[in-house]
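Let me begin by handing over the structure; questions about it come next.
Note that one protein chain of the assembly has been removed; the remaining protein chains are unaltered in position.
Labels run A and B following the written order; every chain starts at residue 1.
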Amino acid sequence: MPAMPLALNPDRLFPADPATRAVTRDLFALVEKLPIISPHGHTDPRWFAGNANFGNATELLLKPDHYLFRMLYSQGVRLEELGIRNKAADPREAWRILASNFHLFRGTPSAIWLNWVFVEVFGLDRRLSAETSDLYYDTITDALATEAFRPRALFERFNIEVITTTESPLDSLEHHHAIAASGWQGRVLTAYRPDPVVDPEFEGFHDNLDKLSALTGQDCRTWAGYIAAHRQRRADFIAAGATSSDHGHPTARTADLAPAEAEALFARVSSGPASAADAELFRAQMLTEMARMSLDDGLVMQLHPGSFRNHNQPLFDRFGRDKGADIPMATDYVTALQPLLGAFGNDPRLSLIVFTLDETAYARELAPLAGHYPAMKLGPAWWFHDSPEGMRRYRRMVTETAGFYNTVGFNDDTRAFLSIPARHDLARRIDCGFLAELVVEHRLELDEAAELAVDLAYNLAKAAYRL
Amino acid sequence: MPAMPLALNPDRLFPADPATRAVTRDLFALVEKLPIISPHGHTDPRWFAGNANFGNATELLLKPDHYLFRMLYSQGVRLEELGIRNKAADPREAWRILASNFHLFRGTPSAIWLNWVFVEVFGLDRRLSAETSDLYYDTITDALATEAFRPRALFERFNIEVITTTESPLDSLEHHHAIAASGWQGRVLTAYRPDPVVDPEFEGFHDNLDKLSALTGQDCRTWAGYIAAHRQRRADFIAAGATSSDHGHPTARTADLAPAEAEALFARVSSGPASAADAELFRAQMLTEMARMSLDDGLVMQLHPGSFRNHNQPLFDRFGRDKGADIPMATDYVTALQPLLGAFGNDPRLSLIVFTLDETAYARELAPLAGHYPAMKLGPAWWFHDSPEGMRRYRRMVTETAGFYNTVGFNDDTRAFLSIPARHDLARRIDCGFLAELVVEHRLELDEAAELAVDLAYNLAKAAYRL
Partner (left out) sequence: MPAMPLALNPDRLFPADPATRAVTRDLFALVEKLPIISPHGHTDPRWFAGNANFGNATELLLKPDHYLFRMLYSQGVRLEELGIRNKAADPREAWRILASNFHLFRGTPSAIWLNWVFVEVFGLDRRLSAETSDLYYDTITDALATEAFRPRALFERFNIEVITTTESPLDSLEHHHAIAASGWQGRVLTAYRPDPVVDPEFEGFHDNLDKLSALTGQDCRTWAGYIAAHRQRRADFIAAGATSSDHGHPTARTADLAPAEAEALFARVSSGPASAADAELFRAQMLTEMARMSLDDGLVMQLHPGSFRNHNQPLFDRFGRDKGADIPMATDYVTALQPLLGAFGNDPRLSLIVFTLDETAYARELAPLAGHYPAMKLGPAWWFHDSPEGMRRYRRMVTETAGFYNTVGFNDDTRAFLSIPARHDLARRIDCGFLAELVVEHRLELDEAAELAVDLAYNLAKAAYRL
């Protein structure tokens, strides 16, 4: 089979109806070139600190992207073949596996993001397939070796106004300090992600407490010292530019214990193996503690609950975390969030941005909560739902109860650096299409839609994250 | 910014596709002018009894509408500023807060309903904003002082054929009696809503039992007297025009206890504080008791479950109930309804209309149940889901299993009197659009759609509520 042509249609992802498409085009023209605000993600600050060239196509595009290898794995590809935990694998041959199986991604956002990268970043004009595998591998790998493809150059080419990475309280923030010291103007912030020292079930939790003690000079085996250490590290993060914290919990449960109870709970979880109930209660209490600290230091809180991590135990034993085996679960928000919201939800100084992997909560729980509590806002469609259909469901289920202004714009939430503009492009197109539908159905005036298009693409994220 | 024009497009809320829109127009022409059947809602019978003029714009349109102040509150407006529990607030300034924040309602049904009221009821032709706030306040307030805007005049202008209010068994029904005695021909019925004497967790439950004793002459501290009092009050309500009862429970749980068990349960809940389990079981049993009475007296039963009432405890402590802090919860129907349906669900003389705030139950539980049991029907999209997208999800998820004829037409379920025709207009437009889609996809013939349009707008509600 000859290689098929590859191009990006300017109307891609716009609704089919001609009148709606025309309005979408007009709205998209207003936002297409706006700078990227990336307030939450997982890029590596080392890239921007050292500004070293990226490696080959496989290292940059395939191996870090669990969206890609989870799909390949589901169809019988072994992770070793892709070079995961296997240094003997030839990256060119790993790339060929992706190329030969690219049809598996039809209808998925991965195909949309990758094709954007292939066309816009690397100038490729034939479709990825077994036939074009070497062409792709060489084109991409060669380009990555050039000046124009170093991290800072791409950052600027992508028109990124600000990007936020995510670090643990145990992180030295050395790369962020190096960026600041370098004189480069790119704005790369950190975010405070305390899971390793907040979750008693995290690998090495007790050791992590001791490391935190060492880093801060506090005695993190006492409740007072532990809390003081958090405050201290949050101040360090803020000094390095952080405006937000992030919390990846299995559930959305919060608690508001009396101080003595909280202290006793900490004594139990910090002195020996925690029971499942104590671990859950401690995570719950720590969300409320973090909210209390946010009222003082202004960090915006993000809550990312609802993933059953490492569902595939045999795979985890061989390959470790983040191998595509995290599976969403049904997630309650109504009773779970009540303790925290009862304590601080009426205070407009707090900003708690809540995400979900359980879409049934959008219209039933999250939009009603965000449409009432001054402190609560809704994060965008997340992870498996960061996709055209996922975003449409989000807007349709959230907007009528929470409005647009209790949402916070788009997060790319990715470690796949090259896909960031592709993801923002997709989100802007889908949002403009949704607004255009409202206009054509006379549920919104065109001038309102124009203002909202800019808000959804740019202003809301900047305001919600206090950037 | 100059004030923007405001007008209602005749095609508003119709699908964008031109062929579908054309069919929608034809169908809507058949139902646009039909009288309004409003079989369930919360207007105040005092309005129609006394026929006094309404007060100002804020008193009529803002203060009673929790859709409005929940959204304003979520964005940091304090309820005191709106005049809630604060007599010192200037209504003109409260209105200005709504006007200045009207952009928050973009994409929500509140904006659609309000704009209808502004144009159709008050003849306004510029958009509500900070600039037009005083114009609005004065225009509306001045109009409300005239004869043409008294409650009965509006009732007639709105072409309401019948409207149902909701009263507790402790209500004297004096306003309904006054309406009947007045000679006015407007049909304002009551509905039997026994929550205050059926829910052991209702504020003042024990006192309410005593009040019920006093009203009926029955001894409502005995099971037999309590049941007799219900039968007596239902008869009073029926004499005042009631055709339905209404039950607002936290869950859909029903029970079918043996008589001795029911009596013992009543003895426990009526003689002291009820445990949570007893309270739930008593509510469950009372639904089955009400169904039993309905077989005798013909009242249609409505079940409105699934709301976590007063989620925001600090707000409740300061401002009381119904302040926008009721949050839907995941709701089971399959096991919950089985006892009642096992007892009476096969009897076509019973009509149990079930609503939900948990849309996941539409296709999974409610449509299969309503598509099987002769006694069960589905209420329309409710509360947070009474919206264009909510109604479309309802039709798409319900129709294929339950058909149209196990549904009961539209309920406005509102205390916002002026919005009633706006809500029926919206529902008729959305239903006609859905029917048109089926026609254009050749899933329904045009003559069938025409018949259904009238059924959904008028006939089904009239028949289901025995009006």
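Criterion: a contact is a pair of C-beta atoms (placed from the backbone, for glycine too) under 8 Å apart; a residue touches a chain by one contact, two chains touch by 3 or more.
Just so you know, these numbers come straight off a predicted model, no measurement behind them.
Engineer: Which residue, B:Gly204, B:Gly217, B:Gly320 or B:Gly403, contacts the hidden chain when the whole complex is considered?
Structural biologist: Final answer for the missing-chain contact: B:Gly403.
Engineer: Where the complex has a chain not shown, which of B:Leu215, B:Ala363 or B:Val454 is the residue touching it?
Structural biologist: Residue touching the absent chain, from the options given: B:Ala363.
Engineer: What residue numbers in chain A mark contact with the hidden partner chain?
Structural biologist: Its contact residues with the unshown chain are 4, 8-9, 11-18, 70-71, 73-76, 103-109, 112, 127, 308, 311-315, 324-330, 357-360, 384-385, 387-390, 393.
Engineer: What residue numbers in chain B mark contact with the hidden partner chain?
Structural biologist: Chain B touches the missing chain through residues 15, 17, 19-20, 330, 332, 334-335, 338, 341-342, 345-346, 348, 360, 363-365, 367-374, 376, 396-397, 399-406, 437-438, 440-445, 447-448, 451-452.
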